[in-house]
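Every protein chain but one is kept in place in this view of the complex.
On to subunit A.
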Amino acid sequence: MATGAFASAGADLELVGIQKRFPGFTAIEHLDLKIPAGSFFALLGPSGCGKTTTLRLVAGLEEPTAGRILIGGTDVTHQKTFQRPVNTVFQSYALFPHMTVLENVAFGLRRRRIDDPVAKAHEALRLVELDHLASRKPQQLSGGQQQRVALARAIVNRPALLLLDEPLGALDLKLRRQMQLELKTIQEEVGLTFLHVTHDQEEAMTMADTVAVMNKGRIEQMGAPEELYELPRTAFVANFLGQSNLFTGPVVGSTSEAISVDVAGQRVVVPAARAHRHAGEVTVGVRPEKLSLHVEAPADDVNRNIVGPGRVVDVSFSGVSTQYLVEVPGLGTLVVFAQNMAFGPVAGEGDEVWMSWNIEHGFGLDDDPSDEPRFEADTSTRSIATQKRDSLLSELGGA
């Protein structure tokens, strides 16, 4: 990294055939990734999927076993951390406890011998609205304030690439929402390339231009958040990014426009363009909010898939919407999110219901869902408990 000058703008990041093995396990199997300059890129995955390792490789804190890392077209694979035009906002913030907030922010500037580090540090602190706390020590600040100082300490250097390692993980929900918006605004303001690692799918979707879902050291799918959500390619993506109702069955009919799948005797139609496999045993799915709940069997409609009857096993009210769990024989438990257009739920526990959805909303996956349970087993025990309590209450009420 040249001293005395800022990177002119965000640079693109390219990972070519990256592999990282630690003694005893492989963190990253094989990774090819290209992040265009100036974009907000999120790497989303469960803990242990290799996303933090990827970030540390880019920062230079780990060395790849194989592969190359290019920033702005320059090969940085063998550059040391301090030579790379990259800054990181660490999960733990790692603010130096022996320095004031101002000195923390000015640290990188001083190391690179940039003119007037104090004024630039104040400017960065003003950006995160913390200039009035410049003379405090980091441990005198709240979690959210520390997070903003960590951000200021990184962006003040105008790195070609800013790495964010779950920086919002330690914040409470409300502060997290606020910081997400602030981060997004700052990214647009300064025009840097952001690489954000997170396990929070909502965070990834609200902030990033492009999301890559990572699992077991591989990228499962990459794309714009809407694209990933509406058309997941694998069962992992379908379930990690929001919830999905998935059905597996053989293809029984296929036209140029749609395929029909037989799922336990019920026919489900999916547009051919939205299905990755068109023959054999396939898994198709639909998002819970795309389902409509009917209390009586709806009339057949060529544009809609209808499944049912099923029995409502759980109803949970969450203000804006109500989540129904519907047990359909042969299909398993389906999740339905219904907007609360009327007061209260339209169906109660134990009611017989049908579900339908526009066939355009279905999607066909590239793989089969794993055997791992989609829902925690406690849902059913909780519903049993709720039913028991309800029956007891009605008995008492009757007495």
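The rule we apply is simple: a residue touches a chain if its C-beta (ideal position, glycine included) is under 8 Å from a C-beta of that chain, and two chains touch if they have at least 3 such contacts; residues count from 1.
Assume contacts and distances are computed from a predicted model.
Within the choices "ABC transporter permease", "Hydantoin utilization protein B", "Disulfide reductase" or "CopA family copper-resistance protein", the name that UniProt assigns to the complex's undisplayed chain is "ABC transporter permease".
Among A:I69, A:V86, A:V263 or A:V313, only A:V86 touches the chain that is left out of the view. Only one residue from A:V16, A:A37 or A:L61 touches the chain missing from this view: A:L61. Only one residue in the set A:R112, A:K216 or A:R267 touches the chain that does not appear here, and it is A:R112.
For subunit A, the list of residues touching the undisplayed chain reads 1, 3, 59-61, 80-82, 86-88, 90, 92, 94-98, 107-108, 111-112, 137, 153, 157.
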